[in-house]
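So the structure is just underneath, and the comments pick up after that.
One protein chain is absent from this view; the other protein chains keep their places.
Take a look at subunit A:
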Amino acid sequence: MACLHDHSCEDHDCSSGWTLYEHIDLPKVSALNEAVPGSVKSVFKAWEQRLNSSGLKFKRLLIEIQFRNKKAHWSYFLLQGHLESNEGDPELLVYIPFTSDVKIKSISVVGGVDGTSPSKMRAFINKEGIDFSDAQGMQAVQEWDLVENFQGTLEYQTRYSKFQNVASITLHFPNSFGGDTTKIEYIGFKGEATKLKRDVVATIVYELRPNPSDHKTKAEGGGLSHVE
């Protein structure tokens, strides 16, 4: 299911809906089978910059991340503004956590030219640490057949009821349009963010032995406490 923009964009602001990129937890975004580690982060940007593959906007962020890891290739990131898979293997897996729970209405993907656009997209919700064998075996929440979309005007709608409380989404691109690699210039999400945060239980205190003093109720103050 796809919608086509067949009106000129001067009438209304097309970019207003594509604001979910602000809620992406960018340092935790990761991808499997990317040619340049960390290049996946350059793919999430404002709708206006979706065709801008120089990635200059993210210069500072990327340098900061790489500097902390003490890797010397951060200069590479100034030029590489897109995500590319390894040579000869067009499969890609992108893990995107959000800073708060979001509802995703639709997704837009801009691929590369010459058959390097992804042909299919499969989404998994709220699952961490998926790798390729998991992705190939599991049933996806939703799958789309993509078309080559160089202008970023296509959006793929989601089954909204399934995308209500999304803390993280994993996108699996199994194939490209015949190219040797898969290139992704831009991934955009349209929807709304809630302020809620889906978190695992962080601190749990276990008792090895019950201590009556920890279990005093108000009624039993003073005098002997009776533990039943």
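In the analysis below, a residue touches a chain if its C-beta (ideal position, glycine included) is under 8 Å from a C-beta of that chain, and two chains touch if they have at least 3 such contacts; residues count from 1.
FYI, contacts and distances are computed from a predicted model.
S.K.: Between "NADH dehydrogenase [ubiquinone] 1 alpha subcomplex subunit 13", "Transcription factor IBH1", "26S proteasome non-ATPase regulatory subunit 4 homolog" or "Auxin-responsive protein", which matches the UniProt record of the unshown chain?
M.R.: In UniProt, the chain that is not shown appears as "26S proteasome non-ATPase regulatory subunit 4 homolog".
S.K.: Specify the residue from the set A:33, A:49, A:106 or A:119 that touches the hidden chain.
M.R.: Touching the chain that is not displayed is residue A:33.
S.K.: Looking at the whole complex, which of A:22, A:48, A:114 or A:131 touches the chain that is not displayed?
M.R.: Result: among the candidates, A:131 touches the missing chain.
S.K.: In the complete assembly, which of A:89, A:148 or A:180 touches the absent chain?
M.R.: The single option touching the absent chain is A:89.
S.K.: Residue-wise, where is subunit A in contact with the chain that is not depicted?
M.R.: Residue positions of subunit A that touch the missing chain: 32-33, 37, 70-71, 73, 86, 89, 91, 128-129, 131-133.
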